[in-house]
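Heads up: the structure comes next, in structure tokens.
A protein chain is absent from this complex, but the other protein chains hold their places.
Entry: chain A
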Amino acid sequence: MREERSERSEMSENGDGDEGKDVRWSPDPGGTAPPKCRAAAGSPGGAAVPPPPFSDQVLENVLENVLCFLTSRSDRNAASLVCKSWYRAEAQTRLELFIGNCYAVSPARAIDRFRRVQSLVLKGKPRFADFNLVPMGWGARLSPWLAAMAPAYPWLERICLKRIAVTDEDLSLLACSFHSFRDLSLICCDGFTTIGLAAVAGNCRHLRSLDLIENDVEDDEDEVVDWVSSFPPGKTCLESLIFDFVGCAVNFDALLALVARSPFLRRLRVNEHISSDRLYQLMTRAPQLTHLGTGAFSSSVEVGDFEESLESAFLSSKSLICLSGFRDLAPEYLHTIYPVCTNLTSLNFSYAQITAEQLKPVITRCHNLQTFWVLDSLGDEGLHMVAATCKKLRELRVFPVDATEDSEGFVSDVGLAAISEGCHELRSILYFCQRMTNAAVVAMSKNCQELLVFRLCIMGRHRPDRLTGEPMDEGFGAIVKNCRKLTRLAVSGLLTDRAFAYIGLYGKLVRTLSVAFAGDGDLSLRYVLEGCPKLQKLEIRDCPFGDAGLLSGINHYYNMRFLWMSSCKLSLSGCKDLARQLPRIVVEVIRDSSEDDNSDAVGKLYMYRSLVGPRNDAPPFVKIL
């Protein structure tokens, strides 16, 4: 029993295990709970009175009432470790179940422990699957989870899935199994079509949000289902409808009617098939929107006074704080959004090849902007403008128009330095560029002390500081050293072991680290594994790290959610050695079809802690050691 407890504390699937905690065991109350109301309110006489037999039960009820107020999962995990009683009480009161790796625990185990879950967050494939590094059919299917939860959690209200394989059958089952179902959020999932969407729309009578974010919705052109028409007639409870990346066009009339009968709708993000002349119609029926995804923001219609209508629609949208879309931006319509700019806290232009010139009148009005996503077409000049106006900026993402290694790249260290000087509140940055200097990165580390997330992608591999020719070690070193709150880091450019020494030395709060084409050898990996106590997720590709580096982390892997290493210098024997030493870690070796089956070299390694051992649904190209 004790062993099971410590195993749980080390590897709680919800992250933050507490090691070495003193575990107290309260006596088991045993048997059936005695009736509550027999209060021995103070027996007469001075004889010592044993504690009333039901006190443990009362305590547990009181505890449950108190624990209801704990919402953070790390707090709950801590509470569950105090003693058996607390463990039970916490399990009874946990409403949101977060599973960061769907293979770390089985549905049966989760359901057995947590009996009253209303909301599920489930994450599947490793993040590098987004970049074609994980072959199709790897796993992370929703089906087994759904099959277990449908009978166990009939009152389930919310499901949020990320990188999970979801089928139309799954969606149909989901729609029919949970009668109070309210919120469905699918992020980077795949395997379903408009058929599944129709099932959800049609059967979830209390649907509040349907958020489809960057999924691969594969429809054969001839088989598209009109899912929007599947929503039942009459007023809906819809608050959020996001389908900006659903590939096929929707029935516009049905959508218009739906919006018109959804008085609670606050978020609407439409796909690129909705042009501006249709957009304004939607907006006029939903002036209460707070979040709007504008679709194409251009028009195929030659003539029309819809421009005026679009203008007045924006004028009437007094609640808008978040704008996105602009998938095929016609710059001449950009002026229509001016009235809402000053209220905007979030603006996503990352699909619009907008120049600094075109951006200027918009951005100079956005004084309250906190989140800004944009393409590098705005150039360093555009970034200067952002820095000058957006003093409250917290999150910036600059994506490349041309995502290739040898592309021209329109932003550089100049833009980064400008942002650092203007936006001191910056918490999170993702920046793609071709030219960078240590000086600019150091400047950012000093000016933006609130940084939690620093992800710099110098697209040309192994590229050094463009002015000094030196590796980018000092820049990243300054980031980990000066940004004391940093939890997420992605590095790039020419990096030696020194950079990793810095990360190990200063990155004490780093939880997620992404490394590509960097480092000199095993020492780099060792620095990180030994130096970063909070490290949870480590993803590495194309680095010269071998078995020695891998084995140096043996004492740390139980604290981590996963490790991904692809195209490094690992060998099968080394990985087998590791697997032998760490029985609670599942070590997967993923083979590409072109690889030689007999070679000892490991192309892709994905390993993660698990309470249930190797999964039984691994495809043939996955070898579990």
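Here, a residue touches a chain if its C-beta (ideal position, glycine included) is under 8 Å from a C-beta of that chain, and two chains touch if they have at least 3 such contacts; residues count from 1.
As a working rule, contacts and distances are computed from a predicted model.
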Omitted chain (choose from "AP complex subunit sigma", "Auxin-responsive protein", "Pyridoxal phosphate (PLP)-dependent transferase superfamily protein" or "Aspartate aminotransferase") - UniProt protein name: "Auxin-responsive protein"
Touching the absent chain when the full complex is considered, from A:253, A:405 or A:530: A:405
Touch criterion as defined above, residue of A:379, A:464 or A:574 at the omitted chain: A:464
Omitted-chain contact residue, chosen from A:359, A:426 or A:543: A:543
Residue touching the undisplayed chain, where the options are A:351, A:476 or A:527: A:351
Chain A, residues in touch with the chain not shown (by the definition above): 128, 130-133, 136, 188, 214, 216, 220-221, 245, 327, 350-351, 353, 399-407, 432, 434, 457, 459-464, 466, 469, 494, 496, 516-520, 541-544, 567-569, 592, 594-595, 601, 603
